[in-house]
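Left out: one protein chain. Kept in place: all the others.
Chain nomenclature is as follows: A, B and C, assigned in order of appearance, with residue numbering initiated at 1 for each chain independently.
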Amino acid sequence: MSAIGWELPQWAERVAASLGDARYVNLGVGLPAKLPHYLASRSIMFHCENGIVGTGPAPDAGDEIPELIDASSNFVSLQPGGVVVPFEVSFSIIRGGHLDATVLGAYQVSAGGDLANWSIPGARIAGVGGAMDLAVGARRVIVMMHHTNRDGSPKIVDELTYPMTARGCVDVIVTNCAVIDVSPAGLIVRDVPEGMTIEELQGMTGAPLRLSVAGTRGR
Amino acid sequence: MSAIGWELPQWAERVAASLGDARYVNLGVGLPAKLPHYLASRSIMFHCENGIVGTGPAPDAGDEIPELIDASSNFVSLQPGGVVVPFEVSFSIIRGGHLDATVLGAYQVSAGGDLANWSIPGARIAGVGGAMDLAVGARRVIVMMHHTNRDGSPKIVDELTYPMTARGCVDVIVTNCAVIDVSPAGLIVRDVPEGMTIEELQGMTGAPLRLSVAGTRGR
Amino acid sequence: MTHLSGDIRSDTLAKPIVTAAEAVEGIADGSVVLVGGWGGVGVPHALLTALAATSVSELVVVTNNCGMGHRGDVGLLFEAGRVRKAITSFPIHPAGVEFRGALARDEVEVELVPQGTLVERMRAAGAGLGGFFTPTSAGTPLGEGKEERTIDGRLQVFETALHGDVALVHGHRADTYGNLRYRYAAGAFNSTMAMAANRVIVEVDEIASDPLDPEQVDTAGIFVDSLTVVGAP
Partner (left out) sequence: MTHLSGDIRSDTLAKPIVTAAEAVEGIADGSVVLVGGWGGVGVPHALLTALAATSVSELVVVTNNCGMGHRGDVGLLFEAGRVRKAITSFPIHPAGVEFRGALARDEVEVELVPQGTLVERMRAAGAGLGGFFTPTSAGTPLGEGKEERTIDGRLQVFETALHGDVALVHGHRADTYGNLRYRYAAGAFNSTMAMAANRVIVEVDEIASDPLDPEQVDTAGIFVDSLTVVGAP
């Protein structure tokens, strides 16, 4: 992990920018679950696999409704206009392209946008949940992950070595060190933290990077 | 049409008996739509393709609800416990084997239980509606039709000459002249109007009939 | 500032409320248009009337019925010559003179689909599924030419997802977020079509000022693109 990477607020800001004007969004567990705090001023309906369209902030203690939880099993509220749909409709929403975007954590992303985020190599058993449905179904798949593993090995790789979630599904990778578009022309760096060079970034990345023609920090 | 066939009340009584203890039933348009009057003492929830489970008698003039209609586009009421389900669920009910029985009108039924009830030969265009779904989906398919066409030609035939609705789907044929089980052993006559002989019945029928071992009028 | 922020949020998540004429603007020639309703109930009369008044042509219309002589029903589209093809389950009605006229003039191609298959093909589209096997129509003229497979001992045919470019939906009540309620059986075809088209145009009898009960919504606003109040200017 680079010492000069973005802290969470700046990182989250880049994810928010990558969301564009997305209004219906599913946030994966882990890092993406931290986003609502940074998206409070945005008009977004957060979808949860269990059928809630429009999860709101955690209720005050004592106001919890047991049947209103998110994918991390935390209590949530319903935002105004939020609803609960039948479970099979919830997955029609996911798989049918009705979500503007999803933000997912990941173990690895490949140069071609293949995603690995549900299991580790050699695992006897893992949970997949809705990960594969989200990866194939959301109109835009944004990955939010650290740029490297703790040991410094790259999480952006030429070819996945972790079990695949979906092929070629990732549109944007927002790490703590870069905003990278996954395009037919390859991985295009659009933004890096101040002071970081493309050479430094490439050194932490397991697949070739190209600089955006428009330069970095384009929205 | 035999002069000595059952009148509607007696005929409907045979259909009712064929329903056994069916509780969830779809009635087709035409002749079967006349049945509720004769089934008033029975505990049956009538299903309609449009999503109503539990149609009740026509409301009094002025009490009609425009969105409560049956397959004949007549106004209906909701019986106690009746509900409206989403349309796709209504067809899950039909196709998924959740109806105990359906009673359908027919142009022809074959010796093997093939049903023809949606189109006539050479028609440029026809309506099929839910006929094919009901024929393949209901647990028990009961056909209620006149024993012959107006010209005396048989409606029960060796092989269909009318376009098929579904193959081998019919369980019982209740005509104005006979109650006939469709079985692997062939067409088994279970009941005929008083005074009718099996020879007379066979003469009006285009496929071989067998007499029930238990004799006629078995329930 | 919390209050202001709340207002901004509401505004951006709110669905555009437009006239029927505005709602149907920009529907391209040749579009696949899904038209809700069943047996004359739940039919989007205002939107159909507005669509018939445009100059769009060569539409592929997916509709259970092809007109029953009711004012503002899909017969308008056949009368106005807007339809190249109808994908339909129960097209014939004694009072459906406009459709019969279009048929007689050889203006319209008909694809007849069993009702359950018709709704399921649109559900598959809305649910992101490529297709499904169903026993309905297997071995019949309507199953001819379709891929067959015996599953669990039953002959089944393969049916593909049916996507709409546009859906015309009639609801009873909406909130500003586009959440919808239908009245009794008036959701027939509407609720499925609302999930199966790129652009979902909804007419309603009324728009509530408060959000609908979140546990009593038939179609969630996520599926809806615009709202039109029936009878509004």
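Annotations
Just so we're on the same page, contacts are C-beta pairs under 8 Å (C-beta built on N, C-alpha and C of every residue); 3 or more make two chains touch, one makes a residue touch a chain.
Keep in mind that what you see is a predicted model, and the values were worked out from it rather than measured.
The shown chains contacted by the absent chain are A, B, C, with contact judged over the whole complex. Of A:44, A:132 or A:192, it is A:132 that touches the chain left out of the display.
In the complete complex, the hidden chain is touched by one of A:11, A:24, A:46 or A:91, namely A:91. Contact with the chain not shown here comes from a single listed residue; of A:48, A:143, A:170 or A:209, that residue is A:48. From the options C:128, C:143, C:171 or C:221, the residue with contact to the unseen chain in the full assembly is C:128. In the full complex, subunit B touches the omitted chain through residues 23-24, 40-43, 45, 47, 53-54, 78-85, 88-89, 91-99, 136-137. For subunit C, the residues in touch with the chain missing from this view are 120, 124, 127-135, 149, 151-152, 154, 156, 160-161, 183-184, 214-216.
In the full complex, subunit A touches the omitted chain through residues 48-52, 65-69, 71, 73, 84, 86-88, 90-91, 94-95, 119, 124-133, 136-137, 163-167.
To be clear about the criterion, only the chains that are shown with their structure count from here on.
Taking the definition of touch as given, a chain qualifies here only if it contacts subunit B and subunit C alike; none does.
One finds 34 Å separating the Cα centroids of subunit A and subunit C. Note on chain placement: the centre of subunit A and the centre of subunit B lie 55 Å apart, centres being C-alpha means.
Those residues of subunit A in touch with two or more other chains do not exist in this structure. Chain contacts: subunit C has residues 123 touching two or more partner chains.
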